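What follows is a structure written as structure tokens; I'll ask about it next.
Excluded from the complex is one protein chain; the other protein chains are retained at their positions.
Here is chain A:
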Amino acid sequence: MGWIGETIDSIKSLQIRHVLSQAVSLGMIVTSALIIWKGLMCITGSESPVVVVLSGSMEPGFKRGDILFLHMSKDPIRAGEIVVFNVDGREIPIVHRVIKVHERQDTGEVDILTKGDNNFGDDRLLYAQGQLWLQRHHIMGRAVGFLPYVGWVTIIMTEKPIIKYILIGALGLMVITSKD
């Protein structure tokens, strides 16, 4: 009866080996995505190197669902640049164009006013109560590059979470059941 036990053992070890290799390949996928994201953060110097446009306030330049690549360098911010900024008390960052810049003589600090190309007035109504200007620390980065439509994937996934779960489930199944 020795050979039966051996076979069972070999099957068991095979399964463990298989499961392990699947776990490793899944881990590889997750970590490589993380590496790409963190690598982009290093290159661009921005805490979120890629953003998706959510509103139509910059139309016709940027439409909902477009992707912007951000870059945060030491270069001073100038009028006309499209920047992504955070306002205190607002969760979602805003992508608008700089229309006024005042740079201080002694400290080099800047006061910035922004406006959406498609909006009628400037952004003072969007800023925090009583806030007239944006400062350097509000700015997350400036938009340097543009890719149309790709952001719809994220918009759909955040607005219809069920699709996200189905996709993740399907991908997971594919990884686990793949035989090579």
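Rule of thumb we're sticking to: contacts are C-beta pairs under 8 Å (C-beta built on N, C-alpha and C of every residue); 3 or more make two chains touch, one makes a residue touch a chain; residues count from 1.
In this text, contacts and distances are computed from a predicted model.
*Asks:* Missing chain's UniProt protein name, "Signal peptidase complex subunit 3", "Trm112p-like protein", "serine C-palmitoyltransferase" or "Transcriptional activator"?
*Replies:* Hidden chain identified via UniProt as "Signal peptidase complex subunit 3".
*Asks:* Which of A:Trp37, A:Phe146 or A:Tyr165 sits in contact with the chain that's absent?
*Replies:* Candidates A:Trp37, A:Phe146 or A:Tyr165; residue touching the omitted chain: A:Phe146.
*Asks:* Looking beyond the chains shown, say which of A:Arg17, A:Lys38 or A:Arg78 touches the absent one.
*Replies:* Residue touching the chain left out of view: A:Arg78.
*Asks:* Tell me where the left-out chain touches chain A, residue by residue.
*Replies:* These residues touch the chain not displayed: 60-61, 78-82, 97, 99-105, 108, 111, 115, 117, 122, 143-148, 174, 178-180.
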